[in-house]
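Single-structure report; data block below.
Of the protein chains in this complex, one is absent; all others appear in place.
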């Protein structure tokens, strides 16, 4: 009986998730350009990746993006949630406003920000010259400033996600615990540090994991804003997978890169689950 | 507790910070709309202005004539709508089995479904592409729809909600002679409406914005979705900013409307699934 209910999901799951995971691993051991039959090459794709100078750059870019974008998103998201939690009227409207970028298509967001970052006619540089910066960055056409621009947009787009989750977490903390803290002289920063943050830690844990995993998958922003340029300065792991698979038709090589993405995500998740009992408090 | 005199300074700081946040968050939208209705003379003016002196609505019409944007819009509606409906059906059936039925291997299978949340979609991208290509589904609706008809996240979300339905209700219906299909259709689904609504909005928003999959599985302009059409527009008219912004406005409107109307359900779904993300 139960299996009848499960049948549609099982078929779809096996066809589009279960088998493909295994297949991706198998393909990563082959050389395959889609036109000729695949050839088994063992670990060659992986060794090539490690000797691939561009791949090294790609991993560096991705790491930089994650290390900058994730902490900013989490800290800002938490601060805004703490602020919003104190607002009494208009909380819903503010929450919707902060969340709009999250539901906006990344393509549209990337387009509008490309325009805002336009070197000669963009708003960002207009503001920078208004505050007296004589030679504002060339942003997307500068190999130095393209990545910071992408990071800024990612923070803008994803901030609301963490914030909404933090806000829900804050609203889950019981008032009577705050009352007890008031009687125990835990006020202001002390209350934040000793009561609010520890009780929020399950949410922080969750937000950290999904933000980290999401960040490793950055693609559309780079695709639209910089097309991975200039000179691969913003080429990231998923873009590299796409590029090798669907522009260079190196399915094996792209799959090997995808397996590395998978390994990173698995590693982060497992490490976090191991570490969580050191700092996450479940009520 | 909250003595207004002591906290008012802080409250102002917070208020100003929140307001600044809202301005930064919403300014790009304002700029998107403003540029979309600017004549060229105003677009390339320095310093740029938000206010448009001579608004021009032509750009919205141009989007539909320079590329088959109307067709792309219809495709997106079709694909997103179909995925949303299929996810509701497939996930609710699976969730019903996990939440309300006893069977061997239930926990293991559920764990496997959950583990799938940790697999980045880019990992399965190439094998899925090969499957769809071998089935001859490149440039077809089924190729765009079926890979997303099931969602682990949706199953998890619905199962958590279905579990809160009192067991007695289901047992009482069993005693009244209801089959599992009847219980699923007439008890669990109606009671599960809030979770189904959350999933529907969630699925709609994320699928409307889906980009990578339609990028690699569509080649003909008439099968493109809105997001692909928008990136094509950028490829062909990369300095025609009013046109690009008009396209962006059009591509963004449906999700923003759905989100603003259903924001409560959406956010409750997001936070209830404190496990597994987009």
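Per-chain residue numbering starts at 1, and chain names A and B are given in the order in which the chains are listed.
What we mean here is this: a residue touches a chain if its C-beta (ideal position, glycine included) is under 8 Å from a C-beta of that chain, and two chains touch if they have at least 3 such contacts.
Just so it is clear, contacts and distances are computed from a predicted model.
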For the chain omitted from this view, which of "Branched-chain amino acid transport system substrate-binding protein", "ABC transporter domain-containing protein", "Cytochrome c assembly protein" or "NADPH-dependent 2,4-dienoyl-CoA reductase/sulfur reductase-like enzyme" is its UniProt protein name?
-> "ABC transporter domain-containing protein"
Could you tell which one of A:8, A:38, A:63 or A:198 touches the chain left off the display?
-> A:198
Given A:34, A:72, A:186 or A:266, the one touching the chain that is not displayed | A:186
Which residue of A:1, A:43, A:133 or A:177 touches the chain not shown here = A:177
Per the touch rule stated above, chain A touches the missing chain via residues 174, 176-177, 179-187, 190, 194-195, 198-199, 201, 281-283
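Rule of thumb we're sticking to: only the chains that are shown with their structure count from here on.
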Between chain A and chain B, what's the gap in Å when you average each chain's C-alpha atoms?
-> 17
Of all residues in chain B, those that touch chain A in their complex | 1, 11, 14-15, 17-18, 21-22, 24-29, 31-32, 35, 43-48, 89-91, 93-94, 96-97, 101-103, 106, 109, 112-113, 116, 118-131, 146-147, 149-150, 152, 155, 180, 184, 205, 208-209, 211-212, 215-216, 226-227, 230-231, 234, 241, 244-245, 247-249, 251-252, 255-256, 259-260, 263, 266-267, 270-271, 274-278
Residues of chain A that touch chain B when the two form their complex | 1-3, 5-6, 8-9, 12-13, 15-21, 23-24, 27, 79-80, 83-84, 86-87, 92, 94-101, 103-109, 111-113, 115-116, 118, 120-123, 126, 129-130, 156, 159-161, 164-165, 168, 182, 202-203, 206, 210, 213-214, 216-217, 219-220, 223-224, 238, 241-242, 245-246, 251, 254-255, 258-259, 261-262, 265-266, 269
